[in-house]
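Moving on to chain A:
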Amino acid sequence: ACGSKPTESGSTGGSDNKAFKACMVSDSGGFDDKSFNQTSYKGLQDAVKAKGLTEVKAESKSDNDYPTNMTAMVNAKCNVIISVGFKLEDATDDAATKNPDVKFAIVDSAPAKPIANVKPLGFNTAQSSFQAGYLAAAMSKSGKVGTFGGVKIPPVTIFMDGFAEGVKYYNKQKSKNVAVLGWDDVKQEGLFTGDFEDKAKGQNNAQNLITQGADIIFPVAGPAGLGGLQAAKASNGKVNAIWVDTDGCESAAEYCSVLLTSVKKGMDVAVQDAIVSVVDNKFDNSQFIGTLENGGTSLAPFHEFDSKIPAELKTELEQLKTDIVGGKITIESKAQPKAS
Partner candidate 1 sequence: MHLELSGLTKSFGSLVANDHIDLVIEPGEIHCLLGENGAGKSTLMNMLYGLLQPDSGEIVIDGRKVTITSPSDAIKHGIGMVHQHFMLVPVFTVAENIMLGRENTHPGGVLDRKKANALVSELSERYGFEVDPEALVEDIPVGVQQRVEIIKALTNDASVLILDEPTAVLTPAEIDELIAVMRQLKENGTSIVFITHKLKEVKAIADKITVIRRGKVVGQAEPSATEEQLAELMVGRAVDLVVDKEPAQPQDAVLQVTGLTVIDERGFTAVDNVDLEVRAGEILAVAGVQGNGQTELAEALLGLTPIAAGSIKLSGAELTGKSTRHRLDAGIGYVPEDRGHDGFVGSFTVAENLVLDLFRKAPFGNGLALNTDEIDKNAHARVEEFDIRTQGIDLTVSSLSGGNQQKVVLARELSRPLKLLVASQPTRGVDVGSIEFLHGRIVRERDQGTAVLIVSTELDEIAALADRVAVMYRGKVVGVVPADTPRDELGLMMAGASKTEAHDVAIENPTTLGTI
Partner candidate 2 sequence: MSDVTVQDTVPAAAPAAIEAPADRVRRLRVGGLMLVFALIGLGLAIFTKGGEATFQLVSGDLQNNLLGLPAQPVALLLGALGVLAAVAYVLRRVPQKYSGWLAIVLGVCFIGAFLCWAAAGKTFPLANQFQGTLNFATPLILGALAGVLCERAGVINIAIEGQFLVGAFTAAVVASTTGSAVAALIAAAVSGVLMALLLAVFSIKYLVNQVVLGVVLVVFATGITGFLFDQFLQEDAAKLNTPDVLSAVKIPGLGDIPFIGPILFNQTALVYLTYIAVAVVTFVLFQTRWGLRVRAVGEHPKAADTVGIRVKRVRYSAVLWAGVLAGLGGAFFTVGYAGSFTKEMTAGNGFIALAALIMGRWHPIGAMVAALFFGFATQLQSQLQIIQTPIPGELLLMAPYLATIIAVAGLVGRVRAPKADGEPYVTE
């Protein structure tokens, strides 16, 4: 089983900017969290490929590591540093203030006061979750849909809020009475696993929602949420699910058959754009908020459900998008990123 030695081949694709270092620091979830670290990292990789850059990444094991990793990145002469998650806010602001020449971007957070070389990347996923809620309500046969979260924090509850509001909107439009189990957006109370790791617990939570009648599950719990997809898969077609952050048919392909769609949080695109803007000398520190309008958040394709979703519903979803973008529909969720 010994082949011959491959010959050196030149780098492929894109222009060559090897000297340009694009860097990223994860939060303590790590780059394999099937969630925002992973998606953001994909953005870094995309940018590196597109522009022929050099990639440097540092995973953080604990909150303790953020300043260290940020400093290491600065020392590594990074041209742009992306930090992922609100927990890196302080370390990012600090490093940015000390190194005005380096450009920074931070995912899911924003400095209290704008800093010239820090670009905040926010995502109003409530908007696409709203669509997802509407879709779920329309597709539910039992009249009940369910959601659960990992830990009750805004990056999680924003999805649940949008979802619940979408269902309510559907009820109002269609005079239906589809119920949301697992999240009360008014009381801000609902179902959580308590962590992002315990997949079996996520699955049990989903199963409990299913027992209560839910036939569409919307898990917002990272790897633990995969348990929700497993529960749907185990129902043999009775229950379907909607994934979050990424297109589940790509990131968790084994569950594609039960996924109506996914609520995409376009961190990859936003990160890539932020990096490219630095490469192209077009960086600015204005806050980016991913919306339906700019494609920073969206519903993923329906994949296997494409044929099962009525054309009429698809049109309604498009209309929803137009209405949200146009301001005809306002979303209440307090977890939405505020423009700074």
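Quick note on selection: all candidates are chains of the complex that A comes from, given by their letters.
Keep this in mind: a residue touches a chain if its C-beta (ideal position, glycine included) is under 8 Å from a C-beta of that chain, and two chains touch if they have at least 3 such contacts; residues count from 1.
Everything quoted here is computed from the prediction, not taken from an experiment.
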State which numbered option touches chain A in this complex: 1 or 2.
2
Which residues of chain A touch candidate 2 once you look at their complex with the stated criterion?
30, 32, 34, 146, 152, 181-182, 184, 187, 189-192, 194-195, 197-205, 207-209, 211-213, 223-224, 226-227, 230, 233-234, 252-254
